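Only one protein chain is missing; all other protein chains are in place.
Per-chain residue numbering starts at 1, and chain names A and B are given in the order in which the chains are listed.
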Amino acid sequence: MTEGKKNMNLPLITLTTDFGLSDEYVGVMKGVIYTICPTARIVDISHNIRPQDVRQAARIIFSSYRYFPAGAIHVVVVDPDVGSSRRIILLEADGHLFLVPDNGVASLLLPRTQKIYEIDNTTLYRHPVSPTFHGRDIFAPIAAHLASHLAPHSAGSEIARDAPVRLDFAVPSICGNIMRGIVTDIDHFGNLITNIDKERAGCFCSHDFHRLKVHAGALTIHGIVSSYNAVRRDEPLALFGSRNLLEIGINQGNASTKLRLGLDSPICLSI
Amino acid sequence: MTEGKKNMNLPLITLTTDFGLSDEYVGVMKGVIYTICPTARIVDISHNIRPQDVRQAARIIFSSYRYFPAGAIHVVVVDPDVGSSRRIILLEADGHLFLVPDNGVASLLLPRTQKIYEIDNTTLYRHPVSPTFHGRDIFAPIAAHLASHLAPHSAGSEIARDAPVRLDFAVPSICGNIMRGIVTDIDHFGNLITNIDKERAGCFCSHDFHRLKVHAGALTIHGIVSSYNAVRRDEPLALFGSRNLLEIGINQGNASTKLRLGLDSPICLSI
Partner (left out) sequence: MTEGKKNMNLPLITLTTDFGLSDEYVGVMKGVIYTICPTARIVDISHNIRPQDVRQAARIIFSSYRYFPAGAIHVVVVDPDVGSSRRIILLEADGHLFLVPDNGVASLLLPRTQKIYEIDNTTLYRHPVSPTFHGRDIFAPIAAHLASHLAPHSAGSEIARDAPVRLDFAVPSICGNIMRGIVTDIDHFGNLITNIDKERAGCFCSHDFHRLKVHAGALTIHGIVSSYNAVRRDEPLALFGSRNLLEIGINQGNASTKLRLGLDSPICLSI
């Protein structure tokens, strides 16, 4: 509880957006937060989500939140419907708070969610509210008030746990002795991150990862290794990365460029 | 006043530069700041100002500062004349401090400025002063001393309010029933931000925004909407954005790429 108490005194807000880092948008959100909650710590998770890519944002926040202290407030603004009647929701999940547009970006968090609120306390907003920048006028002030110990139920009304929009995410399929997945993300190094998680792949191959063959484009990789340098420089490899997802990489090289594979490229496993 | 007092204890410095985020320049400025003022909070507004684009920096800081708490210290280092005899000035404006090179980057702030100082207290500089990096050796330490409650008059000598360099900024012109503006910025989403503000456009059309036609290249857009998703996906639109400036966008698309328009492209309004 000591840890929890410390965090109460030093609230932490994370930001995940598709705003990029060239415009003033992110800085302005931080200005609004600090105006309301001067003691907040603010961490940028990413501002380079592909524009309007709600699924990418969903995967990033789901992969990240658990590394932050309990009580952290995670704000995600990837919000193609800003200014429409789409709701803004606050989730209590796994000891963390998530303030997000109700567009499916919370889909992966819903199984771990205890309570959900629809944000409707307009007295907490910045006014006038710009119909194009709720990040500044709604998300930032609400997050800052929560960081200043506002109770979630004072920011909005509780709604049913099955009320939020749920997006489908492609899951691997098995047909005979082949498991079919796709590339869902390409990281800064050019590693191809797939939707095939270690647990699912382990069941498929009876946890004998050495006998797996990974098919990526014209390439077949034999066996799964545990680190990039398990193969020679410039050689391709397959491993389960820091998200516990199957990745295709090239030791000290860019797999996406060299293999000419990108988002949605099919990746298959066979035994 | 409680808010002001809190901010005195937790000073806030914003940084706006054209330094980019690949080199050590921004990090080193923060190191200098924290060495002098360990309790400062530092917010990056943008480090991706186009190199030497003083006007872009002027627009960004003018659009941003009001969202930060009163008492914030805004440092702008877009400084093509670094190492020359150009002055460094400190402005007190609207309850904020602005530490900038005297190259016109403060032009838009001057109408709101109460006092201006020429920074000349060399005892506060880092020595030796590099003639190529005043950000590290002058701006950062002066900002940090101000954040540590140094009075502005201890950093420099007051100068006349009309002394600083003023740059001209293109303003829309009206000829008959046509208002002519230009694209001044393109944001991360590809939205084309113009120099036509809502107030000016409102006077032009007697606040009947529905009858306005917006001409952008070969395209004519009928009427102003309030949010991006007021039109179908991939359709163009015109709205007043979060800076209260006319923007041409494409719902969930990149207007600059799709319309092949860029900086300085003419944008016209007609009734």
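Basically, a residue touches a chain if its C-beta (ideal position, glycine included) is under 8 Å from a C-beta of that chain, and two chains touch if they have at least 3 such contacts.
Only a predicted model underlies this, so the values are computations on that prediction, with no experimental measurement involved.
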From A:12, A:29 or A:196, residue that would touch the chain that is not displayed: A:12
Residue numbers in subunit A that touch the chain omitted from display: 3, 6-7, 10, 12, 14, 21, 41, 43-48, 60, 63-64, 67-69, 72, 185, 187-189, 226-230, 239, 241-242, 251-252, 254
In subunit B, positions touching the absent partner: 18-28, 30-32, 34-35, 38-39, 51-52, 80-84, 130-133, 136
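Please note the rule applied: only the chains that are shown with their structure count from here on.
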Intercentroid distance (Cα basis), subunit B paired with subunit A, Å: 31
